[in-house]
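Missing here: one protein chain of the complex. Every other protein chain is in place.
Then we have chain A:
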Amino acid sequence: MRTRMALMYSLLWRLLLILVHVNRALFSWLHVRIQSWKGRLWERAATVLLLPISLVGFPDFQNNLNHGPDANVKPITEKRTGGGRSRCLSDGKFLKKIPVHIGLLVAEEEPSYPDIANVVVWCMAVGISYVSVYDNHGVFQKNNSRLLEEIKRQQQDLLGVDGSMHSVEFLSGGSDQHQHNVVSCRPTVRVLSPDDGKQSIVHVAQQLCRSVENKERSFKDINVSMLDLLLRESKNIPDPELVVKFGPVNSTLGFLPWHIRLTEFISLPSHRNVSYEDLLGALQRYGACQQRLGQ
């Protein structure tokens, strides 16, 4: 009797998962449809039809439906337009706040370089000065030259001939070649991997322990600001105010644990064929976040 019950529950559980996957697939299909039809009517219909079914697994999409695309934002129907940059900049001015550092966390297998390059270029065009790209396999870091080329290509497409004048600082792996004490005027693109996370903290810990071994300091001297300073000396990465996570995996997957203390996390279903409006929607939601900082 018990094994029969256990079997039944096991089957019911599998059925539940199937239902959730079907629900998600339906949502993805609708999401694409809504983007092309762009009618308020369809958005309402979708909300009414699908709300009774638990929106498990897609709470972010529900938020997107509720907040909708901003009326002021004109969608870029053609990705490659010469006037693209000025439009992006004006969109940027509409946003309540823009992060100084945005982290693009790709929690998907087999990244698509053109799509990520697009997002990077849009971020910079909107006025974000530090854009980092991360995946937990370190694929982007291994192929950072390919990524850089894609970014350059997308930049030229978006900005036209002037693209080449808009220089970008591209950093990847190891410690910074330039020790920045002053914020660079040029936007920076940084490729990150898991080694920039816990392993960096461990390196600083080793550094401190070695100095204790050499009697240069006592363990009592070690405090949070010292650790923070040393981390920034080796890899000058500002704390990201916003991380946009692409993909269905709900985890930071080792992304900069020290730096994400106050980071807002916004999820997008995928980086493949991601649109400018998707990114803008995420930035709008970031603008609406309020940080009370303990109070």
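FYI, a contact is a pair of C-beta atoms (placed from the backbone, for glycine too) under 8 Å apart; a residue touches a chain by one contact, two chains touch by 3 or more; residues count from 1.
The definition used in the following text is that contacts and distances are computed from a predicted model.
Choosing from "ABC transporter domain-containing protein", "CASP-like protein", "Histidine-containing phosphotransfer protein" or "Alkyl transferase", the protein name stored in UniProt for the chain missing from the display reads "Alkyl transferase".
Taking the complete complex into account, A:L227 is the one of A:L26, A:V100, A:V168 or A:L227 that touches the chain left out.
Those residues of chain A that touch the chain absent from the view are 5-6, 9-10, 12-13, 16-17, 20, 54, 56-57, 59, 107, 136-137, 194, 197-199, 201-202, 204-206, 208-210, 212-213, 218-220, 222-224, 226-228, 248-255, 257-258, 260-266, 289, 291, 293-295.
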